[in-house]
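Reviewing the structure listed below.
Up next is chain A:
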Amino acid sequence: MRTWLSVGRVIRLSSADTTDATASGASAEEVITDEAREAVLAELTARLGDAVLGSHIRPGDDLWVRVDRSAWRDAAEAAKAMGFTFFDYVSGIDWLPSPFGRDMDAQEDLVVSGAEPKEPAPIVQGYAGGETRFQVIAHVYNIATATGIHFKADVPDGDLTLPTWTGVFAGANWHERETREMFGISFDGHPNLINMYLPTDFQGFPLRKDFPLLARRVRPWPGIVDVEPMPGVADAEEGDAE
Partner candidate 1 sequence: MTEYSDFVRQYLTVAIFAGVGVGLGAGLLGIGKIFRPTRPQEQKYLTYESGVDPVGSGWSQSQIRYYVYALLFVMFDVEAVFMFPWATQLEVYGTFGLVEMLVFVAILALGLLYAWRKKVLQWV
Partner candidate 2 sequence: MTPMLASFAPPYWLSTLIKVLVVGAVVPTTALILGVVFLFKIMSWMQSRLGPQEAGPRGLLQLLADGVKFIQKEDIAPAGADLWVFKAAPLVVLASTLLLYVALPASAHLVVDDLDVGVFYVLAISSLSVIGVLMAGWASANKYSLMGALRAAGQLIAYELPMVLAVMGVVIQAGTMSLNGIVFAQNGGAIFGWTGIGNPYILTQFIGFFIFIAAVQAELTQPPFDMPVAESEIVSGYQVEYTGFRFLIFFLAEFATAFVFAGIAAVMFLGGWAVPWLSANSDWYYVLGPAVLFAKVMLVAFIIFWVRFTYPRLREDQLQSFAWKFLIPLALVNIVATAILKVVF
Partner candidate 3 sequence: MPQVPGLIKGLGVTFGEMVKTLKSGPQTTRYPHEREEPTARARGVIALHEENCTSCMLCARECPDWCIFIEAHKYVAPPRREGGKPRQKNELDRFDIDYSLCMYCGICVEVCPFDALFWSPEHEYSEIRIADLLHDKTRLAQWMETVPEFEPYEAGSEAKLRKVPKD
Partner candidate 4 sequence: MLALLVAQNIAFYIIAALMVFGALRVVTCKNLMHAALWLVLVLAGVAAQYILLAAEFVAITQVLVYLGAIIVLFLFGIMLTRAKTGTDDNLDNSKGARIGAGVIGLLLAGVMGYSLWDGFGKREFGDLLVQRTAQVSDSIFSTYLLPFEVISVLLLAALIGAIVLARRD
């Protein structure tokens, strides 16, 4: 059996089965390095030069590389040349914190109810860093060494375009169409950038954080009634928050 090296913050658990796994993982985090992935990163850096803007390695697990958007296509070619021939996906991420939230505590609702608007949360990008609200993420795989690379690229708000990957990985065609449809990020040189899922007259880009789910906004949440606090739950919540 293989075990995850722990990731992110560690939650301390009391169960006997899991403590040593997490404990060893936690202590191993500083020690373990992943030579294979380091080598991949090194080679990529050698091939792409300055275009590699950031990177992140989770030892034994995954590799993130952020490249300059002008080198987006070169990155694909480099990866392919390095044996990363299996194309997984291309997609996007909108790092804007959602103005709506889940329930009735959204920014908008506060404004409607006349409460003080909350300070908008800052945009924080994930692994390998970033500067823009939108990022494109792609995953390619090397089936000989069983390693994958996550490529990320920043797409500045004013110019939501990126070179296409279709010439390198044929499968990118549909994924880029999907990304265009969902985020409004378009791909230069794509042969056929039309809607994948939605009717052509659909307005908006659903996966952008500021795209509201109307049904949720219109329908009253059936959970808003004052009730007794439940035994046990409150504690759990507090414990968790810590």
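Assume a residue touches a chain if its C-beta (ideal position, glycine included) is under 8 Å from a C-beta of that chain, and two chains touch if they have at least 3 such contacts; residues count from 1.
Selection rule, in plain terms: all candidates are chains of the complex that A comes from, given by their letters.
Keep in mind that what you see is a predicted model, and the values were worked out from it rather than measured.
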Selected partner (touches chain A in the complex), from 1, 2, 3 or 4: 3
Task: In the complex, go through chain A and note every residue touching candidate 3.
output: 219, 221-223, 225, 227-228, 230-233
